[in-house]
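Everything below concerns the one structure shown next.
With one protein chain withheld, the remaining protein chains of the complex are depicted in position.
== chain A ==
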Amino acid sequence: MSAHDDAGRTDVRDLLGAYALDAVDDVERRAVERLVASDPDAAQELAELRATAALLGSAVRTAPPADARGAVLEAIRRTPQDRTPDGDGRAVRVDDEPAAGAVPDTAVRDTAAPDTAAPGTAGDVPGDPRGVTDLAARRRARRPNWLAVAAIAVGAAAVPASVAWQQAQEADRAREQAQVLAALLAEPDTEVVRGQVEGGGTAVGVLGTDQAVFTATGLEDPGAGREYQLWVIRDGVAVPDAVMPDRSGEVRAVTDAFAAGDALAVTVEPRGGSLEPTTVPVVVLAAEA
C-alpha cells in the first residue's frame, strides 16, 4: 500500500494506461480519478487511451447467444432509468423497484420482497374463537404462506452466483481497507473519532492527513433503492464520495479525497449515489479542533 501512499502526480499519471485497461486496484483507481478531475491533460490522455482500449474490444467482436437480445429487451422494459441530477428539474433518480436481474444488487434485494409479504399473510390465519379446529380453513389460510415460501425459494435459487461474487469482491475490498487502516493507524497524526448515527448505529472515522476510513455498524436498512453515501466536507462543501453497500447494517469505505481538517458525513441517497446530498446527514465525523 505504501507504494501509492506517497505516489506523486507523475506516478499517478503513469497509471493512466493501466487504469484505461481496468488493471488497477481501488486505491489507485481513486488516485487516477482525482488526477483526471483536476488535470485536463491527463483527462485528454485518458479519453484517448479509453478509445484505444475500446478498439481492442471491438476487435474481438463475437456473435452473442441469440436469446440474449430478447432477454435484454424484456429486461429493460422492466428497468427504470437513472435520471441525471441536472437538466429538467426532475427527481435526481427515478429508482423505484428495479427489475430482478437488472443489477446484482437488485437480484439480492428482491429476494427480500417475499419476506415482507409473509408476515401479512401469516397474520391472516384466523384463530378460531370457539377452539374448534377448522382444518379446511387452516389449509386455505396456509396456502399463501406456501406461495411465499415458494417465491423465496425461487429467489434463493437465483441468487447464489451473484451473491458469491459480491462476497468475493467484498473480501477483496475488505483486505484493501484493512491495509489502509493499518497504514493510517501507524501515522502519528491520525485521529479516531466516533459518533452516533441518526436512526441507529455507531460510526467510526479514522482520519489521517490525506486519507480516511469510515465504518459504521448497527445501521438501519436504507430502504429500497437507496444507499448510504459518504461525503467529504471541506469548507462547508460536501464532496461526493463512495456509495457504501449495506451489509447487514454495516458499511465501510476508504477515501483518498480526505485531507486534514475535513469532516466525513453520510447521507441516504438514491441507489448509485448523488452529486449533491439530497437528504440531511445521518452522521458527521470531524477531528477535535
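Criterion: contacts are C-beta pairs under 8 Å (C-beta built on N, C-alpha and C of every residue); 3 or more make two chains touch, one makes a residue touch a chain; residues count from 1.
In this text, contacts and distances are computed from a predicted model.
Missing chain, UniProt name from the options "DnaJ-class molecular chaperone with C-terminal Zn finger domain", "RNA polymerase sigma factor SigK", "Ion-translocating oxidoreductase complex subunit G" or "ABC transporter substrate-binding protein": "RNA polymerase sigma factor SigK".
If you put the hidden chain back, the residue from A:71, A:185 or A:260 that touches it is A:71.
The omitted chain makes contact with just one of the residues A:24, A:213, A:244 or A:268: A:24. Contact between chain A and the absent chain runs through residues 3, 14-18, 20-25, 44-45, 47-65, 68-69, 71-73, 75-77, 79-84, 98, 101-104, 157-158, 160-161, 164-166, 168-169, 171-172.
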